[in-house]
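One chain of protein is taken out of this complex; the other chains stay put.
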Amino acid sequence: MTTASTSVEKPRVVRSGRRFTSGDIACAEGALAAGCRFFAGYPITPATEIAEHMARRLPEIGGVYIQMEDEIASMAAVIGASYAGVKAMTATSGPGFSLMMENIGLALMTETPCVIVNVMRGGPSTGQPTMPGQQDVMQARWGSHGDYEIIALAPSSVQEMFDLTVEAFNLAETYRVPVFVLADEIVGHMWERITILEAESIKIVNRKKPTVPPSNEFAPFKPDEDLVPPMAVFGEGYHFHATGLTHDERGYPRTESAEAQTRLVQRLCNKIRENKGRIIRVENAMLEDAEVAVVAYGIAARAALSAVRKARAKGIKAGLLRPVTLWPFSEEQVAQMARRVKAIVVPEMNCGQIVREVERAAKETPVIFLPKLGEEPHKPDEILDAIKEVQK
Amino acid sequence: MTELESQTQKKEDLRIGVYVCHCGLNIAGSVDCEQVAEFAATLPHVVLAKDNRYTCSDQGQELIKKDIREHRLNRVVVASCSPRLHEPTFRRVCEEAGLNKYLFEMANIREHCSWVHLYEKEAATEKAEDLVRMAVAKVALLEPETESVVPITNKALVIGGGVAGIQAALDLADTGYKVYLVEKEPSIGGRMAQIDKTFPTMDCSICILAPKMSDVGRHPNIELLTNSEVLEVKGYIGNFKVKVLKKPRYVTKDCSACGDCAPVCPVTTPNEFDVGLATRHAIYTPFAQAVPSTYIIDRNLCLNKENIIVCDKCIKACERKTIDFNIKPETLELDIGTIIVATGADVYNPASLVNYGYTKYPNVMTSLEFERLINAGGPSGGRLIRPSDMQIPDSVAFIQCVGSRSESGHLYCSNVCCMNTIKDSLLIKEHWPDTKIYVYYVDIRAYGKGFEDLYKRARKEGVLFVRGLPTEIVENKKTHELWLVGENTLQKEVYKTKVGMVILSIGIEPRQDSDIIQRLCTLSRTPDGFFMEAHPKLRPVDAPTGGVFLAGCAESPKDIKDSVTQASAAAARASILMAQGKVTVEAITSKLISDNCTGCQMCAKVCPFNAINVVPERKKVELIEAACSGCGTCSAECPFNAITMRHFTDAQLFAQIDAATEFDADKKIVAFCCNWCAYAGADFAGVSRMQYPTNVRIIRTMCSGRVAPKFVERAFARGAAAVLVAGCHFGDCHYINANYQTQKRVERLWKKMEKIGLNKNRLQLAWISAAEGERLASTVKEMQSIVNSVTAEEIEKSKKMTERG
Amino acid sequence: MPVKTWRRPLDADKVKPPKAEVHVLKDRCKGCGFCIEFCPKEVLEESNEINERGVHPPRVKDENRCALCGFCAAVCPDFAIFTTEKNCKEGC
Partner (left out) sequence: MTEELPHPYEKFLRKDRIPHIWCEGCGNGIILNCFARALDELNIDLNKVAVISGIGCIGRVSGYTNTDSFHTTHGRPIAFATGVKLANPELKVVVISGDGDLFAIGGNHFIHAARRNLDIQVICANNFIYGMTGGQGGPTTPLDAWTTTTPYGNIEQAFNLVHLAAACGAVYVARWTTLHTRWLTESIKKALQKEGFSFIEVVSQCPEIFGRYNNMETSIKMMQWFKEASEVQHFSEPSKAEITPHRIVVGEFIDIEKPSYGRLLREMKVKVSEKK
């Protein structure tokens, strides 16, 4: 185990200890801690610092950083690296995210473990590069064509930028699926004190390897009970084939068979849906006896929390439900909570995206939406006013 | 000044000296030389006429010089042998006496007179007088000429890489001249490389040749162009422009001749070098000691024909990656000063002699096949095995003169076969002493140094020499043994001998492709078909064309020693030229009389050397003297008398015609003969003492193309009974193709004669090579009937020919 | 060189090119005809039988002509033809 004193000489993979750092850097360090050794990206505000930090750190620890010609290529390279057996990621923001959609689809179809960090900014199009936003939440869910389920995590602190990036990799490896870290400009650029655990205390998950030896009958997409196929990688002798076409368990194209299409696409969805319980994480604050609930994620959740505290100080029974996992959406948790509260307040830095999911889950319980666009995040009092409002 | 002026102005001060030569009895034997001399004295402007025994002797030459000085002679005529022999001698004499050498003329009263009319002294004498009259008439009109000097390129081209070519190339290169050695085959070495041992010394042929071959390969001054052919030779002595086609080997110079490629090649064919006794592949080297050692791909055999590579076995086998099917043929353009033709010879193919059964009986083979068979490096590893059963025969018969000295093959003796057989018989004795060996011969010719000893040795070793060739060979179908049947002409008894193997001692014949080189270098050939030297005695290695020399079997059948000797001689001759660095070319070139030229370009069209440019703006042509070779076909073509030939002007030729026809023209044949073929042919008739009628008067032109219709018409107008125009055979023309114009002109004349009702047979056209003395003689004989048939009326009619024309 | 070679070379047996065996995987053939068209020895021809794919696979006209250059195998888009050297131990 490396001690703090020797750490100066030898570049450490995990920079354990308490340090003061930014969200983007914490994200990068989290990736390294999770075992990421390949980063392909393209400069874009406000995610650039992740690339820059990876460019500095990866060579030190034997990894590869490459700046590709665009985000399409970055995403393709990430898939390639993952298929060559290396944990890989990319980081971008709205415009780049759009370009990545094509190969995110490929990653979904070929069940490629990889992590895509989207430090959200104001859109559409080039929008406001240096301003925060939460506008890509739905794109993350539906952006690529076709039917699928993905996983997205929403950090709301620098600490979480580290922790959730580690978790993103673990989920990607567990379910063979691209996992998004949906941060935003504020969290990405924010500096906070964080604690990085010792390497061995950080839980790392690696993809399942095939238990059968290489053979002509090897079926690279034959799932286990958890619906996730063990993953062979290039160079191990399995001589397997993967394609973006609808394929059978051998990985061979099945472009005419309805049965094959149903079988494959169903499984791609189900391997996430049926493991929801294990995937979804929500954080509750003072929700037990709450009469008014706030549902918020990312940066908005921080203002929401102080709003709830202020409300309690004024004797209003308010509480907070924060989906840490944005996708799959924590429908049950919200539904249960909705049955107990009088109303739900949903602040989002967009014109209404997650709020639709909340409304769907809340059924009759009224939902008040607090949109926010541009430079400033929500102020706690704005949310408090909304809480007071529904209290009347 | 115009010709007329110059003539009239000369007339006053012309002082001509005439010398009539006895040439021992060569001339005096059938010509009354004193009488001819006395006659000469009576001719206009002749200030002195003498006869002497040998005009070409030192005293003879001194006498002429003395006379030129003392009697202020400004023109000289020597009546003796052919100008082709001694004109240079007497021209030099004139020059030494301060007289321009172009003011000299010869009357050929030996080859064209005394020798061909041995038994008609009177008629011969009369003809000699005519010939002198003609010479005097011409000399009176001759003008001093200055010869132009041209530089000589210091580079030699040797065509043929046999032992002769190799020797010539090495000698020239060692002298310090750049040499291009062009060889058709993939390797140099030629026939000598195929032979096992050489006579009479019995040393290993390739062992003594190989070092020379590699010397050639390494020599800094030699550029070796194998697998190459001469495409074109333009220009003239010292300044040839030669095009050589370098055919691709498809293997680069980096080839280490490791031989890994050949065995994997899937296609095979009989190996030419081993005369088909061994097999080779499409990629091969002809023999172990080949130079260059680089392998070569026979694309006709190789599977990779067109633009695609179907088979890559050799490419794969070649570690050094030297095989490149993409190499393209290239044409090199070389500036050459001198050329040595050493193209060698073929061997006679005895298949045509059915009675010997070659190609029918497996155990009948040629002496060349024998060489490969007996050669330790050959297909049988030196074992003398019979193809029928691969066994060593207990008896062997050699048959001499196969294809030589016989009507069925060639008439000449091939020179090497006797000694070669003797050598071969000894080789057999050396390895298998008990073998019974018969040699059936016509004569044994062991003329050379050490030859007789070898012959004796063979007899001592028990080789049986039987005089009288077998009339036929009969094969025992089962055993493939051979019965030889013939007559022993010494014992006058029939023999019937059984042997295990027969070796046909085949002769040497001219290469089938000789005509190509002949055309390229404008050479002549003897009736045998070998290339003819400029003079059989005095210039034996010079070709008639300046700057071209001959070596080896291309000139005549000869053994290795003679080939090497001749090669060194040729190299020496070429070196002399190049060492001088320049050469003077005869001033016999065309001359423009600008006032008459209308720019009609007729001349330009017929010039074989593109020596005439058209200057449209001036409506005139201009002549390029350096390129002009002096055939004169331009002036013959010019309708406006705007071009004439130096030393063969219209006036000079008219004068000769008039002189020839001064007396009883109606009995005479006026013959125009070209210098290189017909005139030389007439000389050859003389040398061979072929007798023909005396009434022919030969006028020499450089080329039959010089013979303008007006000359023929002049002859008829003067009442000549018949006219002969004679030149080289088509293809042999010394001026490429000028004689085609001759043909056209004569045909035009024939039409004209028919139109005006003249018997066109009175004008004859004949192609006579320098070797065809016989043909000239017979032509003249045949023409007698015409001469006799011509009536006085016809003569009168033809006298008006010119006016009508 | 002039003398026409008419004899069977003495080493004819030693350097005899190996005998070939042409293998056609009939049902793989799609009938493009490249092997027939580009065989330098014209060993192949179109057969009149019809394979699974409904085309006429090539048939060997004269196996002895085959020089084993292997171009048929190299130019076949369908891995349907190849040649091997005949094992001539048992003589062929």
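Assorted remarks:
Letters A, B and C mark the chains as written, and numbering starts fresh at 1 in each.
The rule is short, and it goes like this: contacts are C-beta pairs under 8 Å (C-beta built on N, C-alpha and C of every residue); 3 or more make two chains touch, one makes a residue touch a chain.
Computed from a prediction, not measured in an experiment: that's the story for all the values here.
The chain not shown here makes contact, within the complete complex, with A, B, C. Touching the missing chain, out of A:L32, A:A76 or A:A91, is residue A:A76. From the options B:E34, B:E143 or B:D312, the residue with contact to the chain not on display is B:D312. Looking at A:P223, A:G244 or A:P380, the residue that reaches the missing chain in the full complex is A:G244. By the touch criterion stated above, the residues of chain B touching the omitted chain are 306-310, 312, 315, 326. In the full complex, chain A touches the omitted chain through residues 9-11, 37-38, 40, 59-60, 62, 64, 66, 68-70, 72-74, 76-86, 88, 102-103, 105-106, 110, 216, 234-245, 252-253. In the full complex, the hidden chain is touched by chain C at residues 21-26, 28, 30-34, 37-38, 53, 55, 59-60, 63, 71, 73-80, 82, 84.
Note that only the chains that are shown with their structure count from here on.
Under the stated contact rule, the graph of chain-to-chain touches falls outside the line, ring, star and complete shapes. When C-beta pairs in contact are tallied for every pair of chains, the largest tally goes to B-C.
With centres taken as mean C-alpha coordinates, the chain found closest to the middle of all protein C-alpha atoms is C. A separation of 63 Å divides the Cα centre of chain A from that of chain C. Residue numbers of chain B whose C-beta contacts span two or more other chains: none are found. Shared interface positions of chain C, i.e. residues touching 2 or more other chains, are not present. Within the complex formed with chain C, the residues of chain B that make contact are 266-268, 270-279, 281, 303-305, 308, 310-311, 313, 346-347, 349, 351, 359, 362, 366, 368-369, 379-380, 385, 387, 390, 511-512.
Residue ranges on chain C touching chain B, taken from their complex, read 1-12, 14-15, 17-18, 38-41, 67-71, 74.
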